[in-house]
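Heads up, one of the protein chains got dropped from this complex, but the rest are sitting where they should.
Chains: A and B, in written order; residue numbering restarts at 1 for each.
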Amino acid sequence: MEQMKYNLEKRFLHGGDYNPDQWLDYPEVLQKDLALMDKAKANTFSLGIFAWSTLEPEEGVFHFEWLDKMIDDIAQNGGNVILATPSGARPAWMSQKYPEVLRTNGQREKMRHGGRHNHCFSSPIYREKVARINRKLAERYHDHPALLMWHISNEYSGECHCDLCQENFRQWVKRKYQTLDAVNQAWWGPFWSHTITDWSQIESPSPIGEMQVHGLNLDWRRFVTDQTIDFYEHEIKDIRSLSPNVPITTNFMADTYDLIPFQSLDYGKFAQHVDIISWDCYPAWHNDWETTADLASKVGFINDQYRSLKQQPFLIMESTPSGVNWHDVNKTKRPGMHMLSSMQFLAHGSDSNLYFQWRKSRGSSEKFHGAVVDHDNDENNRVFKDVAEVGNALEHIKEIKGKNKEAKVAIVYDWDNNWALNDAQGFGLQSKRYPQTLQEHYRYFWQNDIAVDVITPTQDFSTYDLVIVPMLYLITEDTMTKLQDYTKNGGTLVATYLTGYVNETDLAYLNGWPQALQDLFGIAVKETDALYPKQSNKLAFAGASFEVQDYCSILDNHDAEVLATYEEDFYAQSPSVTKHPFGAGTAYYIGARTKADFLGVFYDQIIGTLGLANPWVKQGHPAVSVQQRGSNHYFVMNFSEESQEICVASEGIDLIKKESTMQEIQLAPYEVKVIRTTDV
Amino acid sequence: MEQMKYNLEKRFLHGGDYNPDQWLDYPEVLQKDLALMDKAKANTFSLGIFAWSTLEPEEGVFHFEWLDKMIDDIAQNGGNVILATPSGARPAWMSQKYPEVLRTNGQREKMRHGGRHNHCFSSPIYREKVARINRKLAERYHDHPALLMWHISNEYSGECHCDLCQENFRQWVKRKYQTLDAVNQAWWGPFWSHTITDWSQIESPSPIGEMQVHGLNLDWRRFVTDQTIDFYEHEIKDIRSLSPNVPITTNFMADTYDLIPFQSLDYGKFAQHVDIISWDCYPAWHNDWETTADLASKVGFINDQYRSLKQQPFLIMESTPSGVNWHDVNKTKRPGMHMLSSMQFLAHGSDSNLYFQWRKSRGSSEKFHGAVVDHDNDENNRVFKDVAEVGNALEHIKEIKGKNKEAKVAIVYDWDNNWALNDAQGFGLQSKRYPQTLQEHYRYFWQNDIAVDVITPTQDFSTYDLVIVPMLYLITEDTMTKLQDYTKNGGTLVATYLTGYVNETDLAYLNGWPQALQDLFGIAVKETDALYPKQSNKLAFAGASFEVQDYCSILDNHDAEVLATYEEDFYAQSPSVTKHPFGAGTAYYIGARTKADFLGVFYDQIIGTLGLANPWVKQGHPAVSVQQRGSNHYFVMNFSEESQEICVASEGIDLIKKESTMQEIQLAPYEVKVIRTTDV
Partner (left out) sequence: MEQMKYNLEKRFLHGGDYNPDQWLDYPEVLQKDLALMDKAKANTFSLGIFAWSTLEPEEGVFHFEWLDKMIDDIAQNGGNVILATPSGARPAWMSQKYPEVLRTNGQREKMRHGGRHNHCFSSPIYREKVARINRKLAERYHDHPALLMWHISNEYSGECHCDLCQENFRQWVKRKYQTLDAVNQAWWGPFWSHTITDWSQIESPSPIGEMQVHGLNLDWRRFVTDQTIDFYEHEIKDIRSLSPNVPITTNFMADTYDLIPFQSLDYGKFAQHVDIISWDCYPAWHNDWETTADLASKVGFINDQYRSLKQQPFLIMESTPSGVNWHDVNKTKRPGMHMLSSMQFLAHGSDSNLYFQWRKSRGSSEKFHGAVVDHDNDENNRVFKDVAEVGNALEHIKEIKGKNKEAKVAIVYDWDNNWALNDAQGFGLQSKRYPQTLQEHYRYFWQNDIAVDVITPTQDFSTYDLVIVPMLYLITEDTMTKLQDYTKNGGTLVATYLTGYVNETDLAYLNGWPQALQDLFGIAVKETDALYPKQSNKLAFAGASFEVQDYCSILDNHDAEVLATYEEDFYAQSPSVTKHPFGAGTAYYIGARTKADFLGVFYDQIIGTLGLANPWVKQGHPAVSVQQRGSNHYFVMNFSEESQEICVASEGIDLIKKESTMQEIQLAPYEVKVIRTTDV
């Protein structure tokens, strides 16, 4: 990324998806847009995401003039363009003429044309059509001065079970395992007579076929990631060669209202293939089931995770200036929330605040999705003014752009583990909640203003003082060695219940809890008690009693220090939380699903021991998040509906309001201050 | 209708669906039926609704003798016949020989033979078969003296996605839009690259294809109505020419336990094609989630709506004398309820009380659906006696037959709007509740014994003193003009939140809330806040505070009088309810979803101003419904489990009990009195 064009820009990106192709019959609208962009201090627009039917209305007939003009207009306006490849939705003529481009779903139904994102990743014809339009775009615009970045397709997701994909999957399996014997070993073939005797017998999982071979399920999900990346690599081939200095990204997503990591693709792998991470973030602010701070902590988690994927600043590619159209209730942001939530992105390492979308559609399903410019075209409405205010603020704080975040704490999330664990028949089928559990650990650090990276097991652990690895049910031998090495070299490690059950192909470890983990933690896990929703147990820890739920590991203590014991059931008095010196480091094991109260006391001790408390925050508040970026820039954000006060180590300047700040910082509800400290 | 045969009958229709074709092997049963009909004073029977396999057991082989005898027998008994065309369910031989007659569902699965109502409305073969059997019926019975009316098919509903229907849909779209450009404009083609470049690319919505093009969805639903009507018109062609003086109807339905208007077909259109409206009404009396009066109000709503479709008396074609078989709990009517609920139909303009069905089936899914004659054949059971009592009462009050109802208040319901609004992505996805909201407004008038018409936007507004138009999200330019004209000419108009968003093809209005509405209401709607289920706001109105939920419009007041303001959130103190003189009239806007408490105070004021209170009811009761029919007939109905007393303006005669009534009227629980006032 160092030499790339994007890094030469000395400003945060502000703007977003712009679909002028919907408005070509409304020239006055397009004209108005340019004026409004100026007013909103919007400088960057993603163009062409769904423009294929406009770019190539008939097979082989291309229309670029409108796009030429649009890019030129934006350039003239002082703006930049993120140019999309249009593969996210194809023209109807293509589905009609070449049905192979359409997906087949798991039930083996051929999907029909409609929606978007539903193309086969294997189809040679689709790849050919995509390659051609992408090449034409690259040829035409690769040296346009306004071209800032490439936006490949849109929100890659889904899977295809057509014959072409089945064949690709078989080839994938063959490359991985080489022999059928190895496949049958890995997938535990003889179970239910499922031994495979010919490669052609391999098929993707299906609700009307096979769903019980968990090794197959896991490999299928890995294949889906690999095949998606393969398609992406196919998309960027000519683009890369024609515009080697223009960075390439594709927009990632999070999942569900709960804002957990995207479930269907392994972004840990995908991240290796993009120049810069970008993602689309849609929290349900002001909902009726959690506090604003609780939600903000989840937003922080995903931002930190996606930043950590490449350990560099990332982009918010899509967000909404008001509400969305697909939540159960599509609530607009209350006054102050747009500034606050925009700054939170930057606080966690974003170099942009881009919106979906610039102008509201007039028809179809997204016509009420929040946008900068509403159907009323009015620059005086609340949303437009909020956006303009953010645009202004971004200019005031542009010195922060490109700065990294430093974290001494890492939480480990693994897509393979998530898939395998969700598939696992056993324990509590509804209570796994792996990503949510990570977020509960994360929340402690967020509330205490301690920076956290969220990394995969394949990333480097050695730079961290504290590594937290909850519920690593699927754990490879390599990861066990890594955890040992990390701890041996002085690291502090925290693991939990449901760790260490299966290997890379989802086969159970034999002969007891893995020896490497026994050595590391000084214990052996003997059983995992699963609790019904209305059942609980208690831990005695640090002189108090803490309720636990869902899972209780029953442990043999070899030579660990017992920090907590159970208080109830047949394993009362037995160890539940342990601490074990290992080499120069320490390995903690939390045997039960605790709540925030326990995690608070537990991590207080560790943070105290390791000296990881945020040195700048003298007196914080759980609902006030302080995030540092670079050496002397702080975002101080009040995620509550009340005024708050915190106390920090140094005075500074609020860059947005251009006023100096004291050590006591008062914050109005939802207020954010971006402070450059003056003592540096 | 004036010259038609039905109008020559000087009695209410009493009887119902009769399926002797199920009992041809039980001659003693058929004999018994005739005697029982007499005893129940049942005079009208719908025959042949599902008799096709008996009428034409083999292709081209017809058996009418049994039907001849049945009609003759009924005639001899003094009864009339409503003769059905049998297209509601076809014989197995037909599905087997001509699979094209079977429907294809939205998933594009070919349905198999079974159930009923699942024929393709486009199939030329089905149309040919239907035409032939209908013509034979008409030829044979058109001049039978007992023939009172034609009952075309049964409960038309559903849709077909087969290739024949796809082609018909394409033709429909072509007729409507003429050019592909116009289609792409109307359906906002470029959105997600959905531009259509050939007519053949148009397909019906499908869960495995397209569901997001809302203009397409809306037009598909319109097409389904039009195609159903087209099929109906095909059915009646020969019947009309052979029996021009016999009225034709088909039985309409309501939807769900909630008793809302039927959702799948636009009865506003369909009503133009029938001579008389008839419908099938199945309230869940005595349920455990609402009061009897609340349910009665909903029953009143639908009856008033279907009456208003043609502004003339209608028929209850099906109802049950006890319980049904498809509610979650199929409860029988408590003593008194059958008389009460039967009279309610008449009170709202029905000229009949017909049952499904005369005699309980012996087998299959409807064998426990309530019927006049039970499996026990017993004229002494509770249901039979209840029916006979109603039969008797109907004779006592027959002078009311054919009388119209007069209403000065109209509530506007629009099928197009309902479809578009339910489709709308945005606002609260679960909280739209358009028909339910109308029913909540209606309830005020029902509780206050004020007659209401429920009309479509295409009907005439000019005869009303008060027109209520809640949530008209989809509003055409024509309707805006109509609303202006109505108000300008002295009308009082009430509109609400979620009004005025999209035009006829579901495209958002540009440049702010439509100018016509701004002029009319003296305000502009700036935002619509959507509230989560646990959230609320409050209105300050008329010196009190009223809770509101789900939706709050945020308004710019131009020159309206502010009647209420919000009390909470960032728009506290801003206007929520406004009043605006327009020409000779007044336009009210209710900006938030209020509850019955607010509507009570609000409408009390309007009713007071307009002098719309029921002059005959001096002191009413919310659970006692008074409905007038003609100039001096009143139905006084106690929909509660307690005795009630009301006070009216004049004395009269209770036609059922043949006793005089005072100005103070006492009603036992569930009691109904049908009063002819003596002062006229």
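Criterion: a residue touches a chain if its C-beta (ideal position, glycine included) is under 8 Å from a C-beta of that chain, and two chains touch if they have at least 3 such contacts.
Just so it is clear, the structure is predicted and the values come from calculations on it, not from any experiment.
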Legend entry - Hidden partner chain, touching residue among A:Arg11, A:His63 or A:Arg108: A:Arg108
Legend entry - Residue among A:Gln185, A:Asn422, A:Thr463 or A:Asn557 that touches the chain left out of view: A:Gln185
Inset, instruction - Could you tell me which of B:Pro91, B:Pro283, B:Pro514 or B:Gly620 touches the chain that is not displayed? - result: B:Pro91
Inset, instruction - Using the touch definition up top, pick the residue from A:Gly490, A:Pro533, A:Pro581 or A:Pro615 that touches the left-out chain. - result: A:Pro533
Inset, instruction - Using the touch definition up top, pick the residue from B:Glu128, B:Asp163, B:Asp378 or B:Glu664 that touches the left-out chain. - result: B:Asp378
Legend entry - Touch list for chain B against the chain that is not drawn: 19, 21-22, 24-25, 50-54, 57-58, 86, 89-93, 96, 105, 109-116, 286-289, 323, 325-332, 334-335, 360-369, 375-378, 381-382
Legend entry - chain A, residues in touch with the chain not shown (by the definition above): 107-108, 185-198, 200-201, 203, 205-206, 208-215, 424-431, 502, 505-513, 526-527, 529-535, 569-570
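Here, only the chains that are shown with their structure count from here on.
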Inset, instruction - State, to the nearest whole Å, the distance from the C-alpha centre of chain A to the C-alpha centre of chain B. - result: 49
